[in-house]
Each structure stands twice: as structure tokens, then as C-alpha cells.
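A single protein chain has been omitted; all remaining protein chains appear in their positions.
Chain IDs A and B follow the sequence of writing; residue 1 opens each chain.
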Amino acid sequence: MTSYLLNILVFVCINGILAVTLNFILGYAGIFSLAHAAFFGIGAYVAANVGLHVGPSILLAMPAAMIVCALLSVLLALPALRVRGEYFVAASLGLQIIAVSVFAEWHSVTGGLGGLVGIPVPEIFGFRIAGAGPMAVLSLAMLALISGFLAVLTRSSFGRNLMAIRDSESASLAFGKRIAATKVLSVAISAGLAAIAGVLYAFYVRFVNTESFMLDTSILLMAMVIIGGTGSLWGPILGATLITLLPPVLSYVPYLPPQQVGSIQQIIYGMAMILLMVFQPSGLVALFKRKEKSQ
Amino acid sequence: MLILQLLLNGLQTGMLYALTAAGFSLIFGMTRIFHAAHGATFVIAAYAYWHITSLAGLPWWVAALGATMAAVIFGAGLYLTVYRRIQRSEASFFTVFIAAFGAVVVVQNVISMIYGRGFVSSSTPLSRAKELIPGLYVAPLIWVSVAVAAVFFGAMALLLKRTRLGVAMRALADNPELVRVYGLDPGRISLMVFVIGSILVVPAAIIQVIATGANPAVGHHIVMISLAASIVGGIGSLSGAAIAGILIGVAETLALLVVGSQWTEAVSFLILFVFIIVRPAGIFGRAHAH
Partner (left out) sequence: MTDVAQVVGNGGLTPEVRREAGEVLLEVRNLNKSFGGLAAIQDVSLDLRAGVVTTLVGPNGAGKTTLFNLITGHLKPDNGSVSWRGHDIIGEKPWQIARRGICRTFQDLRLFEHMTVEDNVLTVMEQSFWPVQPGGFAKARARRARVHEILEETHLSDKARIRAIDLSYAERKFLSLARIMATDGVIWLLDEPASGLDPRSFELFVRLLRQNVARGITVCIIEHNLDVVISLSDRVAFLDRGQLLAEDDPETILKDPHLAAIYFGERA
């Protein structure tokens, strides 16, 4: 039983990292990206390649994945962010689609549709991180680190710059703020940190293929952020927890035909998204907080 | 010869895209609502048509009527129950988008629970390809698609230019407040926009069911293409969306000459990218002074 729960914990943390980093650009910068799963995937593939061709050291895989994701996101954000927010949604959607095509076709690097198997057990300084237990500890630590880092960042001048831009671009410009540069930097930070989730995933499941990094996943991540609540640190973590727990919880509900469970899950969070947007757009976390004075 | 074949196939796909893109562009251009659930309307219309012809065995025109009713009920219903309520409390673009996405997810899964995830299609004599000239296979469906699309676009143009409702809809696009000043109700006009936008989807859905078949996931694809075409054509321009839809359909199919079929979707988005970067206003769009 414990290893079952620990297994869930690992995925809660991985999804938590993805949700928290997506919330950073969605809730604080107002950037609506449907390409987050693509960066998750890129991080995973880089980690897989490091693991298969260089060595099992996570301390090597993480910086590599972070740098690749951050650089790629800058390349993509630079042109796309010069246009209005609504167009960025379309651009990020395009990115996600193209990324999946690349994942499926670039056999030498991604193993094509079959994916990459046999990723070794990860190590930190020679200490093997084998099994759900140690991996849960590592994932929890990374989630805490990343959340902490982002919390500090949002309370810094950078956070204020982002929020100013989100609240009024024209006023931000009039006060000398560089909107494109700030947004590109925030996308780079978000993508670079999301890569860590990819690394953890690749080294835990030890098998990566395109299935986990498609548009459905991007939408799922968006749902986590929205349902939990944007603009606060706990919202996305709450959302990630709820949505990750949904499949295992459903598996205990009697009388559910097993092949329909997947659809039922999706219907539940689809309905949740609709109902929340109509009745409580600030997400579930707002139910737990008293009226906030500031962010 | 292959090129000609692909061109013709692309034309048919393009007509389909043009219709759905026009519906999406109409709704977005006039109500500023990002109707991400447009793809769900498409799926519902497609399955309604298929159910009525193939499962219930009724004639095609009954099925078409049924599909239209289903599409309108869904599109207009979504507007009334979800979008309008959101607009009243908080007119955020993203809130509406998320709710619409939620709707797509729900519809897609309800349909796959009822009908399964596989493709469903309805074959008619129209879809049987005949060898026109050696090497060129043309099904009558291609001409029918072009004709149907032309009829619908002609009707749309007439509606927008000649009828009071059309003028009111165009006024709504420019200035919702002014519409109120003239004693019209923006809510009622928006509702009509959703009704008409949803009707435009029906012929496209029927063509899809006959030509290639539909499955629950096709809604996603349709929304993405509609969005891409609306942007490439220029937000607010129906003719732009239609032309862009044809352009994307042809480009997608012609791309098969060069790349494998897994890349065709990526091709559409490459086109979108180029336009976003080079000419965000699109083909016919009004460039906005920021």
C-alpha cells in the first residue's frame, strides 16, 4: 500500500511542478500557453538521452534539460510575444502540435512513436534513487525548491514588473518597462523549471514516448491551474493534487466499467472547468482564503 | 497528375475548413467570444447526422435537419447557459476560453462513451470516386462540397449586407454599446450570431462524415484549423477566414508531396506562424493601432 501511495505522490509532485510553473506565466504574466506539455516532453527527452548516452547522474541531466528548454522557449517566445495575447494562444497551440510531430518523427533522438526505453536508474553523487520512496523524496524536494524560488521571484521586482504588465501594458510602457523582454524572460524561467518535471518523469518511469506530451496533457495542466486557482502559489498545487488523485480515486468507485473510466475522468474535470468559470473563476483555492489584500 | 489529384482533394478539405472557419470567425469577430467549443458543435452535428442516417436509417435530408437542430441547440445553448453568465460577472477572455475547452472535453468524452472512439462514416454514391481521366480520381462529392460551400457563403454575404439582422451583427462587431443606443439588444444579436455560426458547421460536418468519417477527437482538430484560418484570414473578415480555410486545406494536402502524413497538421501551423510574425492582421484584417 505504501509504495502505491508513494507512487501517486511522485506524480502529484511532477504535476505540481508543471502546474506551478504554468501558473507563473498564466497567473502573473497573463500569458496563456498551451505548449507547456511540449516543454515537459523536451525536458524528458533530454534527460532520457543523457541517461542513455552519458550516465545516470540526475545532476547532469537537470541542468542540461533546463538549458535546452529555456533556450528553445526563448527562440519561440521572441517572435510570438510581439503580438497580442489572443494570438499567443494560437501560436502556443501551434508550437505544441509541431513539437508532437517532431517527437514522433525524430527517431534518432526521441525514438519516434515507440519512444525511448531502458533509461537507467538515476543517481546523485553515486547514490542510487531506486523506487517510489527515494523518488518521492526527491520530487517533493524539487517541488518545494521550485515553489519557493517562484514565491521569492513573484515578490521581487520581477514579479511586480510582470503584474504591472498584466494589469496595464500601455501604462507599463509609459513607465519605461520592456514588455517583450520581461515576458520572454518569464517564459524562459517557466519552461526551464518545467524541464525539471520532465527529468523526474523520465528517470522515474524510465520510458518516454509522445503519448505523455500531447495537447491533452497541456489541457490537463491548464485545468490544474485553473481549477486550483491562478495567482497564488497553493492554487496550482491543489489543482495538481486533485486531478492526479482523480484516476486512482475513481478506480475505487464501484460499478464503473473500467474502459470508461478514462472518459469519466475527463468529463469530471471538463465539467469542473465549466462550472468553476461560471461560478468561481478564481479557482477552488479562493474558497479557502479570506479576501486577499494583495498578491 | 498527382498534383492535380492532391489539389482537388485539398479543395474539398479546404471547403470544409472554410465553412467551419467562417463560423468561428463570425462568432469571434462579432461577439469577441473565443468559441473554443466550435469543434464540439462540429462533432455533435457529425454524429447526429450519422446516427439519423446510419442507425435510424432515415433519409439524408432528415438527418441534415436533425444535425442542424442539434448544432444550433448546442451552440446557442452554450452561449445562453455559460458564455453569457461569464460575461456578466467577469468578461475575461481566458475564462470564456477555459469554459469552452471544458465543454469540448465533456462533449468529446460523452460521445466516445456512447459511440466508441472509432471512426464512423456514411457512404453514399457521392463519395465513390470515378476515374475522370487516367490517374485522376474524382468523387462527385468534391463538386458538391464546392457548390454547398458557395451557397452557404452566398447566403451569408446576403445576410450580412442586405438584412437588418446582418447590419445589426456588423454593428455589434464594431461597437456593442452603440447597438444598445439604437434600441437593439446585443444579447439577442449575439445569440443569433451563435445560431448562424453553428449552422455553418453542419454542411462541413456532413461532408466530413461522408468523405473521411468522423471520430470524437476530430473536434480538436477543427477548432485549431478554424482558429488558424481566422487569424490568417484576418479577425473579423469572413471572406478572409474562408479563403484562409481553403488555403490551409490545399496546403495541408499538397504537403503530402513533401512530408509524411504525420506532418500535415504541423504544416497548417507553420502557415499560421508565418502570418502571426509577418502580418498579424491577416489577409484582410484591419490592422489595429495599439
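Here is the rule we use: contacts are C-beta pairs under 8 Å (C-beta built on N, C-alpha and C of every residue); 3 or more make two chains touch, one makes a residue touch a chain.
Nothing here was measured: the structure is a model prediction, and the numbers come from that model.
Engineer: Which listed residue, A:Phe158, A:Phe207 or A:Trp234, touches the chain dropped from view?
Structural biologist: Answering carefully, the residue with contact to the hidden chain is A:Phe158.
Engineer: Per the definition of touch given earlier, which of A:Leu75, A:Leu113 or A:Leu173 contacts the omitted chain?
Structural biologist: A:Leu173
Engineer: Pick out the residues on chain A that sit against the missing chain.
Structural biologist: 153, 156-158, 160-161, 163-164, 166-168, 170-179, 181-182, 185, 293-295
Criterion: only the chains that are shown with their structure count from here on.
Engineer: If you average the CA atoms of chain A and of chain B, how far apart do the two points sit, in angstrom?
Structural biologist: Spacing between the chain centres: roughly 31 Å.
Engineer: Going by the contact rule set out above, which residues of chain A touch chain B in the complex?
Structural biologist: My answer: residues 32, 79-80, 82-87, 89-91, 93-95, 97-98, 101, 104-105, 215, 219, 222-223, 226, 260, 263-264, 266-267, 269-274, 277-278, 281.
Engineer: If you look only at chain B, which of its residues touch chain A in the complex?
Structural biologist: 34, 82, 85-86, 89-90, 92-99, 101-106, 108-110, 112-113, 220, 224, 227-228, 231, 260, 262-263, 265-266, 269-270, 272-273, 276-277, 280, 288
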